[in-house]
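Comments concern the structure below.
The complex appears here without one of its protein chains, the remainder shown in place.
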Amino acid sequence: MTEPTRPLGADLARMAVFAALIVVLGMVVVPLPGGVPITAQTLGVMLAGLVLGARRAPLAVLIVLALAAIGLPVLAGGRGGLGVFAGPTAGYMLGWVVGVVVIGLIAGRGRLTWWRAGLATLVGGIGVVYLFGVPAQALVTGVPLGPTALSALVFLPGDLLKAAVATVLAVALQRAYPRAFDRPGVVARAA
Amino acid sequence: MISLYRPGTGILHRMPAGAKLLLLALSALGLSLLPLDVNGTIGALVVVSALYPVAGLSWRALGEAWWRLRWLMLVLGGALWLLVSPTEAVVNTGRVVALLLLAELVTRTTRTGELLEVLRRILAPLRRVGVDPDSIALALSLTITMIPVISGFAAQVRDAQRARGVRLGPRAALPLMVLTMRHADDVGDALVARGIGR
Amino acid sequence: MDVDGRSILRDVTLTLCAPRCAVIGANGSGKSTFARLLNGLRTPSGGRLRVLGRDPQGGASGPRVGFVFTNPEAQILMPTPLEDVELSLRHLPRGERRERAREVLAAHGLAGLEDVPASTLSGGQRQLLAIASVLATAPDLVVADEPTTLLDLRNARRVGDLLLGLDVPLILLTHDLELAARCDEAVLFEDGTVRAVGGAATVIDEYRRSCA
Partner (left out) sequence: MDVDGRSILRDVTLTLCAPRCAVIGANGSGKSTFARLLNGLRTPSGGRLRVLGRDPQGGASGPRVGFVFTNPEAQILMPTPLEDVELSLRHLPRGERRERAREVLAAHGLAGLEDVPASTLSGGQRQLLAIASVLATAPDLVVADEPTTLLDLRNARRVGDLLLGLDVPLILLTHDLELAARCDEAVLFEDGTVRAVGGAATVIDEYRRSCA
């Protein structure tokens, strides 16, 4: 069996590299007037959940958020700085952290099937993210919940597409580079 | 990776990063707790804006900061104006804008390295519950290093498609993911080879 | 040719007509940038560039330039070798494609590996697959950027023989001077400009002298 004997290094590297991938995907962005952009970062977030699993994926997302907090332009469209955590997107970002845990849990440990991956991205990558994002957006902006929720519908087509892409990709990645799904490492071993 | 930091020698540049973050947190608290009226809100915005030239930042930087918030002001202010009342619109939008301007001021006058150091100190107590703040600082630096590498992979995959005259669309993410994950494995080995993660 | 405001290649005036031309020079001298101009991956900021008499930016009317990169990893776009070659054969009707892709793989010594994950191929096998996929597009000209680094003696020879034996013109960027010597003509880049061009042996000698 593959037995990388220093799992913490491998864990650290995967989380850092995935965080970087999420940042790079943030260069694909459609700004919207409401202050919350449509962004390919959510694709990265969904993939993180599917590939890294419930324990490492939230850490990868937290790395991105911490980098944003210390002022690096790592969020969609090169935004960053402490301000974003007081802005209308703050809830969505919190939703990412919880969402990837849910994705990882639904996707499970065994062989990834397309229906499992699909369900995981729909529930964790869309449902959970909106669950945190929409109320927080309403709170920050002071616009009532109803209209805010309605306005969030513009994200739905894009997010459904991203969920489909993430599902297909994760299943294909399993064929192209099966080792990507190995879950060695201290974080996983603590389970 | 270009940081949002702008070099300078003004008073805010010289102030310790930790103090700035503390002041920012206090201001945020103050802005949300104080019962502001329209005049108070305008006053707060004037004070915060005046801090930009005081910090030695250009008027242009101030203008840019405001300009970036234009959509927020328009949509948020507009919605509140229509749905609630003009006073609420000015006060609530003003609060958010003042806070965002302050946060940007901190970001623009503090080096990434200093903020990393503050983060490490804030997280130090977590050592007792088994979280190692040095590992966190390491993970952040490692990610900063990887960002240009991964965007280089994205460029390589783009070139490879053009060289074969194909357009994969979203499917192009697959080779990107393979490159990325393989790179992660190499970096993991390199970390261990340097005695990290033992 | 400027990138990010830096001038990377300048004053390159060059007419290459030998069937096999080597491009040599130090790290960062501009070889890869030059190669990317040839197949339209980069746009020249000035001057005139014609490849086989046509404009590489010309899209469908431009020349078909096949590009073999150093890193085969970035070039394998599909999960398995068979799918990767099929991607290059999209102009064929579906039924024929698979058949033809199998033939291409076999011709490059990759029979039996059609359906394994591409990431489990060895370094040499991956480079062969990358070349197979490029040649399957039936290019008018092949540009190869250090295709033999990372390969062992036998694979390097195999890949070298394969490329040098093509019946389309070849432009070969390499640090391997023995391989370069097997070309007809050579160009020596230095600091983003052409330092020498001419018969391969002469130019390689000049490069060796400049490094001594």
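So that you can tell them apart, the chains are marked A, B and C in the order they are listed, and the count of residues begins at 1 in each.
Just so we're on the same page, contacts are C-beta pairs under 8 Å (C-beta built on N, C-alpha and C of every residue); 3 or more make two chains touch, one makes a residue touch a chain.
Quick caveat: nothing in here was measured; it's all calculated off a predicted structure.
If you put the hidden chain back, the residue from C:A22, C:L151, C:L179 or C:V203 that touches it is C:L151.
Take chain B: the residues that touch the chain left off the picture are 1, 138, 141-142, 144-145, 148-149, 152, 183, 186-187, 189-196, 198.
Although one chain is not shown, part of chain C still touches it, namely residues 25-29, 70, 122-125, 146, 149-157, 175, 177, 207-208, 211.
By our rule, only the chains that are shown with their structure count from here on.
Once the centre of each chain is set as its mean CA position, chain A and chain C turn out to be 38 Å apart.
Inter-chain spacing, taken between the CA centroids of chain A and chain B, is 18 Å.
Of all residues in chain A, those touching 2 or more other chains are 172-173, 176-177, 179, listed in ascending order. In chain B, the positions touching at least two other chains are 174, 178, 182.
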